[in-house]
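Part of the complex only, each chain left as placed.
Naming follows writing order (A and B), and every chain is counted from residue 1.
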Amino acid sequence: MIRAGIIGATGYTGAELVRILYRHSKVEIRYLSSRSFAGEDISSVYPSLKGCVEKSCEEQNLGRVCEECDVIFAALPHGHSVPIVKRALESGVKVIDLGADFRLKNPEEYERWYGLKHEAPDLLDEAAYGLPEIYERDIEKARIVANPGCYPTSIILGLAPLLKKGVIKTESIVADSKSGVSGAGRTPSEKTHFVECNENVSAYGVSGHRHRPEIEQELEKLAGNSVRITFTPHLVPITRGILSTIYAELDFDITQGEVRELYESFYQHKPFVRILPEGVFPRTRWVYGSNFCDINFYVDSEAKRITVISAIDNLVKGASGQAVQNMNLMFGFSEVEGLMVPGLCP
Amino acid sequence: MIRAGIIGATGYTGAELVRILYRHSKVEIRYLSSRSFAGEDISSVYPSLKGCVEKSCEEQNLGRVCEECDVIFAALPHGHSVPIVKRALESGVKVIDLGADFRLKNPEEYERWYGLKHEAPDLLDEAAYGLPEIYERDIEKARIVANPGCYPTSIILGLAPLLKKGVIKTESIVADSKSGVSGAGRTPSEKTHFVECNENVSAYGVSGHRHRPEIEQELEKLAGNSVRITFTPHLVPITRGILSTIYAELDFDITQGEVRELYESFYQHKPFVRILPEGVFPRTRWVYGSNFCDINFYVDSEAKRITVISAIDNLVKGASGQAVQNMNLMFGFSEVEGLMVPGLCP
């Protein structure tokens, strides 16, 4: 039984961590902090938790959390994680950062996209990129895990087998992602106003989104050469879910069946990636509330192109579920502990 | 470890039973039948289950299910349960009927509202009405449980403490319920067409709905005298959830605080009923995917009226979750086994 602390427990990813960890047989939720709701019980902020988790949220106190916990989840906006990570390392506490501060390995890229000078560039290399299907070994040994962005998770998992085998051209990949509104966070804004989102589909970040350098960094590692993608995120009127439709040119002739073998073999021992049967394409409903990433694809031999479609729940496999999966690996638990739950469907 | 069979496994309540029982530590899903999808795997009908439950659906075979199972869940439209119940009783198998055939104690009322002559009126008295917060003792001993309707569950739980104590007048109760579309079942129809439901609120069954006699039957037992309600169900564009707003006249002066004590004491040992804090009214989101029934109320002393609001997930506490709660009681398991999960929120 390990003890976990969540910093930023009342944002959507923080609350989702609470919901998931509550069902985890090897973790005690020891510490919750919240700037906005310090002094309030988590179950008064999220009455859905009443009767299951009733625990007060505190002001952030790094000393206490490092003393009382074995693992810290930092569920904060970018720019707030460095002091937490430093203090955790000093105290021998493992830390999983759900924010963006340790995802990009290049501090200049970080500064370019996030508008902040990175305060601990020396720690960037140490942080494992927390995509267990790719970096399982690194994560097992890591003290710091940078939990991936939601869009990157869906796109990297969708493309990994193809890039690893050099099946597609790397300079002309297009990723068109459709996301639910919970990905925009809990703070009210015009962007998240019901009336603005409902009965609407819109693109955003068309001229550049912070997840693009993260996606390219990881795709390049898989491909072994430079990758340039066109990435367009869209907002659709659903609460949870990301569907990414990914388009690439084939670098050589390959059949639908061969690609299927490739995916099935690549993800053979990965319990949370499901390659759907021939002709059945992912739907966000099927992964709703679950840690699964569903994938399927279509090879257009005539046009020498491939279309890959992947679906995740942005708050689970795209954030808090993946964080718990990382924790499982870091502490030697079964990878699926607390997470092997089907999507809530219908 | 008991063995469960689900007849009608591919309807929404059937699939929800599969989802819930998968997490139940004391039940093995042994048998699934489906008329529409016989021969197909449940995970190809509901790909959300892939990787969790993979099991073929068969043609209904009462001999086999009775031989191989300890409990049968009948998740069929009304009019189909009598042969199942009879065969189960003969074989010493317990049965929980999620349909309407054993809810009304009076066979003439059944015939009036369902348009069918009841084929086993002698068994009606034996069937326990499966609302565990009221009939726990009966359910523990029952061979047949009639699982309540979704609207009745939300309304009876909302009113029980008031009627038991004689706080309200019984001839002028109004229940205004708002339901998600999954309550209408899986068969496509104009009523369930996305374009007809989306951006729409509508009432139906205004001149009479089959759940009214069921609600009145149960309210009368609680009140000890005759009850006549006005009940209007509404369809709202959500998948899951029922919010019932219930209006009644107070029969004597009683304060908000006294009513609170009444509810808290009535539901003191009922783990799935949550009386929300003062001024916090139920939202269907907070019970989404959970077996909770959230309740709160407002006493208008000036007008001598009370408004009670209750929320459930129609597929869980309003159907399959409650069925599993009943099974837990029937087999001496902990009442909450497999069910103590918070709402999926956000």
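Please note the rule applied: a contact is a pair of C-beta atoms (placed from the backbone, for glycine too) under 8 Å apart; a residue touches a chain by one contact, two chains touch by 3 or more.
Note that the structure is predicted; figures quoted are calculated from it, not measured.
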item	value
Whole-assembly copy number, given 2 chains displayed	4
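Operating definition for what follows: only the chains that are shown with their structure count from here on.
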item	value
Computed distance of Cα centres, chain B from chain A, in Å	36
In the complex with chain A, residue positions of chain B that touch it	12, 15-16, 19, 22-23, 44, 46-53, 182, 186, 198-199, 239-240, 271-272, 274, 276-277, 280, 283, 285-290, 292, 294, 315, 340-346
